[in-house]
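These notes concern the structure reproduced below.
This part shows chain A:
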Amino acid sequence: MSKIEIDKERCKGCALCTVSCPKEQIRIGKEINRQGYFYVVWDDNGSCTGCAICGEICPDVAIKVWKDK
Partner candidate 1 sequence: MNNGFEKILVRGNEAVAMGAIDAGCLLFFGYPITPQNEIPEYLSKHLPPLGGEFIQAESEIASINLLLGASATGARAMSSSSSPGISLMQEGLSYMAGSELPVVIVNISRSGPGLGGISASQGDYFQATRGGGHGDYRMIVLAPSTVQEMYDLTCLAFDLSDKYRNPAMILGDALIGQMKEPLIRQKPEKMDLPPKDWALTGARGRKPNKIKSLYLQEGELTEHNWKLYQKYERMKKEEVRFETVNAEDARFVIVAFGSMARVSKTAMEMAREEGMKVGLFRPITLFPYPEKGLHDISKQVKKFLTVELNTGQMVEDVKLSVDRDAQVYFYGKPPGALPPPEEILEEIKKYY
Partner candidate 2 sequence: MELVFKRPECLIDVPFHFCPGCHHGIAHRLVAEAIDHFKIREKTIGVASVGCSVFMYDYFNIDVLEAPHGRASAVASGVKRAKKDAIVFTIQGDGDLGAIGIAEGIHTANRGENITLIFANNGIYGMTGGQMAPTTLLGQKTTTSPYGRDFTYDGYPIRMAEMMATLEGSAFVARVAVNNPGNLMKAKKAVRKAFQMQVEEMGFSFVEILMSCPTNWGLSSLEANRRVGEEMIPYFPLGILKERKMADYL
């Protein structure tokens, strides 16, 4: 299945990815990273299509995306 990987230390909790993911799979987490930001987490329910919108919209290049061909 397609998947994403969030670099939790680079995330600044801006949440742009949470409103952009077509499958609404990303949300602000409950834990903070070293910088004190609530980093986002990915609720993998198998519906990720690897569209990479989250990666594109992230201002901090904190998300990698794999697509299942």
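Here is the rule we go by: a residue touches a chain if its C-beta (ideal position, glycine included) is under 8 Å from a C-beta of that chain, and two chains touch if they have at least 3 such contacts; residues count from 1.
On how the list was made: all candidates are chains of the complex that A comes from, given by their letters.
These numbers were taken from a predicted model, which means no experiment stands behind them.
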{"item": "Candidate from 1 or 2 that touches chain A, complex-wide", "value": "2"}
{"item": "Contact set on chain A toward candidate 2 in their complex", "value": "2-3, 9-10, 12-16, 19-20, 37, 50, 52-53, 55-61, 63-69"}
